[in-house]
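Notes for the one structure printed next.
The complex appears here without one of its protein chains, the remainder shown in place.
Right after this comes chain A.
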Amino acid sequence: MAIDRRRPKPSRRSHFVIRETLLLLFLLLICAPSPSSSSSSSSSSMHNNNWAVLVCTSRFWFNYRHMANTLSLYRTVKRLGIPDERIILMLADDMACNARNTYPAQVFNNENHQLNLYGDNVEVDYRGYEVTVENFLRVLTGRHDSAVPRSKRLLSDEGSHILLYMTGHGGDEFLKFQDSEELQSHDLADVVKQMKEKNRFKELLIMVDTCQAATLFSQLNSPGVLAIGSSMKGENSYSHHLDSDIGVSVVDRFTFYTLTFFEKLNMYSNASLNSLFASYNPTLLMSTAYYRTDLYERPLNEDRSCSSYEWLKVLQDRLADEKSDTIVMYGLGTMILLLTVSTWLST
């Protein structure tokens, strides 16, 4: 009986070998895209510079927190290595030297007043009445009057990663600029499309901290764009806390928790965007942080070399945010693999 069963074994063994090699090849194919993705995602360009465009669109003293949001991001971005020449900072009003500020030349984002966001070395490119929808669109598309100086231009190229951060008051498919005009989601989508046509960015990360921020991204359809909004349609974004000394709220919740994440990093850390998303807690934010990754081609765990440890990490990250049936699929796949290997080994 045993001998009878063993006779067709050689063919079955070769069959198993074939199947196993096929599985191995399949696994290799999973790993293979990650090294190649480090060189290019949408085009054959290399990432060689970083830019940041930080916009605060609100005016008046009671919108102090929007200025503090933008300045906190400015400080973070400078600390993590982007120099002033590659940051375009647009502030719609002057809070630090405002007559109502009891701490002149100082802007705080926390009531403990530990950190002066204004510091000694701040350069604002667009100030006051210059922060308009027209100037904002001109900065992004690069269509300026010939007299506009270089420090006010976004001189990015096809290898640039750009961070675009906007904060202020917004609503369903719009963002308010200085209480007198609006930027609509169509405008934003159009501008991003123009930027892509002119190869002005390789990857673009848009972060928006306003009420109903996610609706601003509804019309985006250019590749290489990642968008994070602080709240979904119908939800408001709230401020974090009130500073009784200054008399107004000093920071918004979404920006506060984003900063908490970034404060743990330094220039040499290798965090991934997934960990940023994972750090948002809807209960604390009092809104649902929304992120749109469908236009983003690379996996969100940044580029890694394909060691086995990394492959497990890939799997782990993929599992962290996907649904249960895909988990079951992966489980079954590994089970089958293990079964074939064990049967082959037992023969």
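Assume contacts are C-beta pairs under 8 Å (C-beta built on N, C-alpha and C of every residue); 3 or more make two chains touch, one makes a residue touch a chain; residues count from 1.
The rule is simple: contacts and distances are computed from a predicted model.
Peer 1: What does the UniProt entry say the missing chain is called, choosing from "Vacuolar protein sorting-associated protein 33B", "Cation efflux protein transmembrane domain-containing protein", "Glutathione S-transferase 1-like isoform X2" or "GPI transamidase component PIG-T"?
Peer 2: From the listed options "Vacuolar protein sorting-associated protein 33B", "Cation efflux protein transmembrane domain-containing protein", "Glutathione S-transferase 1-like isoform X2" or "GPI transamidase component PIG-T", the omitted chain resolves to "GPI transamidase component PIG-T".
Peer 1: Taking the full complex into account, find the residue in A:Met46, A:Ala105, A:Ala278 or A:Ile336 that is in contact with the omitted chain.
Peer 2: Going through A:Met46, A:Ala105, A:Ala278 or A:Ile336 one by one, A:Ala105 is the residue touching the chain not shown.
Peer 1: Could you tell which one of A:Val148, A:Leu242 or A:Ala271 touches the chain left off the display?
Peer 2: A:Val148
Peer 1: Which residue from A:Ala96, A:Leu164 or A:Leu273 sits in contact with the chain not drawn here?
Peer 2: Residue touching the absent chain, from the options given: A:Ala96.
Peer 1: Among A:Tyr64, A:Tyr118, A:Phe174 or A:Phe256, which one is in touch with the chain left out?
Peer 2: The single option touching the absent chain is A:Tyr118.
Peer 1: Go through chain A and note every residue touching the omitted chain.
Peer 2: So the residues of chain A touching the missing chain come out as 59-60, 94, 96-98, 103-106, 118-125, 127-130, 145, 147-152, 178-180.
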